[in-house]
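Every protein chain of the complex appears in place save one, which is left out.
Chain IDs A and B follow the sequence of writing; residue 1 opens each chain.
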Amino acid sequence: MTAPVYNFAYLDEQTKRMIRRAILKAIAIPGYQVPFASREMPMPYGWGTGGVQVTAAILGPRDVLKVIDQGSDDTTNAVSIRKFFTRTAGVRTTTATGEATVIQTRHRVPEAALNENQVLVYQVPIPEPLRFLEPRETETRRMHALSEYGLMHVKLYEDIARHGHIATAYAYPVQVDGRYVMDPSPIPKFDNPKLSDCAALQLFGAGREKRIYAIPPYTRVTSRDFDDHPFEPYRHDASCELCAATESYLDEVITDDAGNRMFVCSDTDYCEHRRALGHGPVAASPPAEAVHD
Amino acid sequence: MSPTPQMNERSVEPAFASQAAFRALMECLSRPGERRTLDGIGAPAPMQAATAALVRSLADYESPIWLDPVFAAAPAITDWIRFHTGAPIVAAPSKAAFALVADASALPDFMQFAQGSEEYPDRSTTVIVQVERFTGTKLTLQGPGIETTRDFAAEPLPADFAQRLRDNREMYPRGIDLVFVAGHEIAALPRSVRVVEN
Partner (left out) sequence: MYVAVKGGERAIDNAHALLADKRRGDRNVPELSLEQIDNQLALAVDRVMCEGSLYDRELAALAIKQARGDMIEAIFLLRAYRTTLPRFGASEPIDTGAMDIRRRISATFKDLPGGQVLGPTFDYTHRLLDHTLTADSDIAPAATAPADAATFRSVADLLAGGGLIEGDAQATGEVGDLTREPLSFPAGRDLRLQNLARGDEGFLLALAYSTQRGFGRNHPFAGEIRYGEVEIEFFAEDAGFAVPLGVVAITECQMVNQFTGSATQAPRFTRGYGISFGQSERKSMAMALVDRALRAKELGEEAGSPAQDEEFVLSHSDNVQATGFVEHLKLPHYVDFQAELGLLRKLQAEFFERDAQTEAQLQDAAE
């Protein structure tokens, strides 16, 4: 048996056409989940097959691809997906957010503002924002059709009653252009505001659940909240110990067995870029336990 | 070592052409009213090269096509579509995934096309309309993909075109999506677009 060869970007042209038709409808109906006949990919479901199929369908020979997982270009899954496209599409890859034309991401939105020539492709595990309130697809589809989002509001309000807060820290539901309630994928809610009026096209691919959805550029995206409990993005009240950034989303890293910890930027490119510009560690880092909004 | 997939270097050219056409349309739908250039591919008259490129990049046996009377009267068009895409040609516009319109001034009533359902609004027709030029009566648009407002014009179009777009938006999320081709330029008006003045 000889080594198999595949079409540009792995998928056959018929599959790409099917995905492309779904993407076009997704863009025309922002936030609506378009069903598509997701294929078995050579990586497992749950590891980004939806994002990979979307990327494969849009990618061209002149694209420059960046792949991140948890904000980082170096995590194993990001490395694996980047390598997949290097081999199957021969496209140029980069870790620099500004250089990329297509960015595939899992769980983060880059810190740097995106531009009009970029497409951000999200990997989505559970695309249905109402799924944990109502497990049945037939029901949730009807709720979207009728804009019946009261149940979600009740759930968020129950959180407030019980905890004094909305107890959703990531995958915080959004409403797109005043119509569809949408799952932004498991990004921390810190990233939610970046979805709104973004210059780049945002595409969301859920392989196992067979759904594609989109937010066109410059589309109003609001995080669901209440007048008396407005949406609050959250970040650790600290600065990055490598680049001293005070605005970026931080990862907490445990540094020894005594449980000491430090904070560093989750977006590795953002952090490296800042360090290249001369930003460095601050003399006295703030106490790690000071954590509030 | 685990095997890694390798690209077939010989068969990439048609894939690149399809990708270029799709990407141009994806950008147009993402930015309603904005134009993109598309070189296109040769096809029998009256099909324009950019229309042909879009059809080849998007249509196949899973996407029925409806032809307006001008296209339908040209057997070479039907043959070309069948040969290059394998897409079934349907007589009822309400069954079509794509509709091809050569005579833009006689653009059929939008309600004749598939509108999708409330549950599945994506099951709707994408109407590709060949126009002569992107000038004429200016429409000012707002909506997803438009930062403030954007102007759009094409001719020839029916006199009540602006009203039809408004009616289409009234149906939202049901409705049709429009793609315009003039020479090597394309533009799109997805159903999400709002006409603010004309």
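By definition in this document, a contact is a pair of C-beta atoms (placed from the backbone, for glycine too) under 8 Å apart; a residue touches a chain by one contact, two chains touch by 3 or more.
Everything numeric here is computed off the predicted structure, so don't read it as measured data.
Per the touch definition above, the residue from A:Gly164, A:Pro230 or A:Gly259 contacting the chain not shown is A:Gly164. Which of A:Phe8, A:Tyr249 or A:Tyr270 touches the hidden chain is settled by the complete complex: it is A:Tyr249.
Even with one chain removed from view, chain A keeps its contact list with that chain: residues 1, 4, 6, 10, 12, 14-15, 35-42, 44-47, 49, 69-72, 74-80, 83, 106-108, 125, 136-138, 163-165, 167, 169-171, 186-190, 208, 210, 234-236, 241-242, 249-253, 255, 262, 264, 266, 268, 291-293.
Operating definition for what follows: only the chains that are shown with their structure count from here on.
Touching chain B in their complex are the following residues of chain A: 3-10, 13-14, 16-18, 20-30, 32, 34-35, 42, 57-61, 83-84, 87-90, 141-142, 144-146, 176-177, 179-180, 197, 201, 215-219.
Of all residues in chain B, those touching chain A in their complex are 3-8, 11-12, 14-16, 18-20, 22-23, 25-27, 29-31, 57-60, 62-63, 97, 117-122, 124, 126, 143-147, 172-173, 177, 190-192.
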